[in-house]
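Heads up, one of the protein chains got dropped from this complex, but the rest are sitting where they should.
Labels A, B and C are assigned to the chains in the order they are written; within every chain, residues are numbered from 1.
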Amino acid sequence: MDDYSRPFFRAIAVTSLLVTATALYLLKGDIMNALEVLLTDPLAITATGLFRALVFPGLLFISVVPLMAEWVERKFVARVQVRVGPLYVGGPEGLLQPVADMFKLLFKEIIIPKNADRPIFLMAPVFAFVLGALPTIVIPYSPSMVIWNYGYGVLLFFAILAFFPLDVLLAAWSSNNKYSFIGGLRALYQQASYEIPIFLSALPAVMLAGSFRLADIAQAQSKVWFVFLAPVSAAVFFVSMLAEMERIPFDMPEADSELVSGWTTEYSGMAWGLYQFSIYVKMLAFAGIFVVFFLGGWTGPPVLPAVAWSLVKVSVVILVLLSTRAFWPRIRIDQLIRAGWGRLIPLAILNILLLVLFQHYLPGVVG
Amino acid sequence: MNGLVVYIAASTVFLAIGVYGLLSKRNAIRIMFAIEIIINAANLNIAAFARYMSYDLGQAQAVATFVIALAAAEAAVGLAIIIEVFRLRGRVDVDEMKEMKG
Amino acid sequence: MDYIVPLALMAFSSAAALFSLESKSLVYGAIALAVFFLGLSLFFFYLDLPYLAIFQLAVYVGAIVVLIMFTVMIVGDKQTREGRAPLVVLGALGFVSMITSFAYAMEYFGSLDLVPSAQPFSMASLSAAIVQNYGAVILVLACLLTASAYGAIALARKEAEET
Partner (left out) sequence: MAVLGDGSFWFLVYLLLLLTTGLVLYSVSFALAPRVRSPLKEETFESGQIPPGGKRVRLVMQYFIFLLLFMIFDVVSMLLFAWGYAFFDYGPAGSAYPVLLLFFLVPPIYLTLKVARQVGV
């Protein structure tokens, strides 16, 4: 490390120390409480808030799932393309390859390009990481297994989502690279265009359940899953989800054959790693909310516990999301925008109108 | 003294900052900033009075959301105008927008 | 203490608002504007009006700031000429007059014996307001939004034709 990067390092280190201290100060009562519970009744630890924030729907879970998802994706795509994929690191089938990748990224240099806007360039990945992971706070995995059972969870989820284009645009602009900026603008067009189908196709779930609380929405599907009452909306939501995450049929922002690597072109090392992580953790959040909106959350036959049902559904949705990468070609940006405004929004509106028409018959089936 | 006074003070300060920006800036985008700040000052007043005067909170929030909707419509048209002026003139000073024939 | 949180939010937001108007770079100004909107939404959260707070975040930070940022990046970050001396004086006068009117407002509202109403906000009352009381307002709003959409499209149309 030379003089040139020392101020950044110092600033980041001091900030992280301050933030850690604040978190510890806020949590001191809960930590003592959790320790006490751990000593008296270890199984009851899952009911404490600290466990939720740190382990299960919280930090540990959302950092393990992206690593697993990356491994599954690489294996899956490799199999489809008649390759073997990761093989050597960590026991069978290269299971620990993503962990090795993470350590590799830790040791790679973070290059700051010439004429870049340094404060924005360096802080954008951290905010992307936070914004990508924050929506998972409202997603319930069972009636009680949720970090914050907020009464306005649906709106909060979408509000946090709305910050993402801003971060992408700033990252693209600050790296002072033409490819980055084109990629950033494409990401902006894409995420802005597909936010509306997401809103409008999430509306039927709220309409049917009559609540913004995600746990209530899942509970309302104890009789019929909303995917059967609002199938068009579910389809629209799924496609918009792919577009919001910039997965393969819609990955114009980082079209590697045209735009080098889109808006992440100038990012290297852990900065790039944080971006990649944020994309995968966003996938987890989206899969979770898709399950809650349309696939009934934790509801299902009582052969499995509630949490297991949620996890099974979320894994299935993530698998389907990942598999698109292997099967579909990339479409063009104008086709994408035309499809979003000309097809998906009218379809979402159509489903809302259908629900209004059949309003009289609905209360019987909504639990 | 009561808590409402703090909100009125905050609202006044925002309004004053907004008016200052509106009058002293040349750049059309800066003027846009000032307008948004003024609209937000009004919204803060609506919210604070609803809470302290025991008005119906639902109606107050509905009115505030309508204000935000108007602000969004205004921003859409305003930014379209700014882009158009920039295309014609190459800069966005309001002093130079003497004729708007398009 | 009842005043500390609003006062802190006021300092935070007004600093952001001032920075958004006075910063050298327009991009940093737009970021400061986003911070100002965030401060306002914290105000609304503190007043226990969550729907309005989240609406503020989604619309202002999610749409308006993004569009402003886009415009700034198209128009160029660097400032054109800035500041108008006679009007700065006028602005200062406006500032003073507003502070004076605030003093008068204080005299009235400060003397009242007000406490924040303890009623929790229920979403049902907002829905009732939107569906029952303000149906006609929604219609007018629809007309206005449509008109502004038409206007914006008509303005942007020429731009699209030339590129």
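One rule holds in what follows: a residue touches a chain if its C-beta (ideal position, glycine included) is under 8 Å from a C-beta of that chain, and two chains touch if they have at least 3 such contacts.
All figures in this text were calculated on a predicted structure; none of them were measured in a lab.
Asker: Thinking of the complex as a whole, which visible chains are touched by the chain that is not shown?
Answerer: By the stated touch criterion, the chain not on view contacts A, B, C.
Asker: I'm checking contacts with the chain that's been left out. Which of A:L200, A:V307 or A:L321 qualifies?
Answerer: Hidden-chain contact among the options goes to A:L200.
Asker: Of A:I120, A:I139, A:V154 or A:A171, which one is in contact with the hidden chain?
Answerer: A:V154
Asker: In the whole complex, not just what's shown, which of C:A16, C:L47, C:M98 or C:L114 touches the removed chain?
Answerer: Residue touching the chain left out of view: C:L47.
Asker: Hey, which chain C residues sit against the chain that's not shown?
Answerer: With respect to the unshown chain, the touching residues of chain C are 5, 46-48, 51, 55, 58-59, 62-64, 66-67, 70, 73-74, 76-77, 116, 120, 123-124, 126-128, 130-132, 135-136, 138-139, 141-143, 145-146, 148-150, 152-153, 156-157, 159-161, 163.
Asker: Need a quick check: the contact residues on chain A for the chain that isn't drawn.
Answerer: Given the touch definition above, chain A has residues 1-2, 4-5, 8-9, 12-13, 15-16, 19-20, 22-23, 26-27, 49, 52-54, 58-59, 63, 105-115, 125-126, 129-130, 133-134, 137, 147-151, 154-155, 162, 173, 175-179, 181-182, 185, 188-189, 192-193, 195-196, 199-200, 203-204, 206-208, 210-212, 260, 265-266, 269-271, 273-274, 333-334, 337-338, 341-342, 345-346, 349, 352-353, 355-356, 359-360, 362-363 touching the missing chain.
Asker: What residue numbers in chain B mark contact with the hidden partner chain?
Answerer: So the residues of chain B touching the unseen chain are 51, 62, 65, 68-69, 72-73, 75-76, 79-80, 83.
Everything that follows uses one rule, which is that only the chains that are shown with their structure count from here on.
Asker: Taking each chain's centre as the mean of its CA atoms, which one is farthest from the centre of chain A?
Answerer: B
Asker: Looking at chain pairs A-C and B-C, which one is connected by more C-beta pairs in contact?
Answerer: Top pair by contacting C-beta pairs is B-C.
Asker: Can you list every residue of chain C that touches 2 or more other chains, as numbers and ranges?
Answerer: Those would be 51, 55, 63, 123.
Asker: Two or more other chains touching the same residue: where does that happen in chain A?
Answerer: none
Asker: Provide the residue numbers of chain A that touch chain C in the complex, in ascending order.
Answerer: Residues 117, 120, 151-152, 155-156, 158-159, 161-163, 165-166, 169-170, 173, 181, 185, 188, 192, 195, 212.
Asker: Would you tell me which residues of chain C are touching chain A in their complex?
Answerer: Residue list for chain C touching chain A: 27, 31, 34, 50-51, 54-55, 57-58, 61-63, 65-66, 69-70, 73, 123.
Asker: Chain B touches which residues of chain C in the complex?
Answerer: Those residues of chain C that touch chain B are 2-3, 6-7, 9-10, 13-14, 17-18, 20-21, 26, 29-30, 33, 36-37, 40, 43-44, 47-49, 51-52, 55-56, 59-60, 63-64, 67-68, 71-72, 74-75, 79-84, 87-88, 90-92, 94-95, 98-99, 101-102, 105-106, 109-110, 112-117, 119, 121-130, 133-134, 137, 141, 144-145, 148-149, 151-152, 155-156, 158-159, 162.
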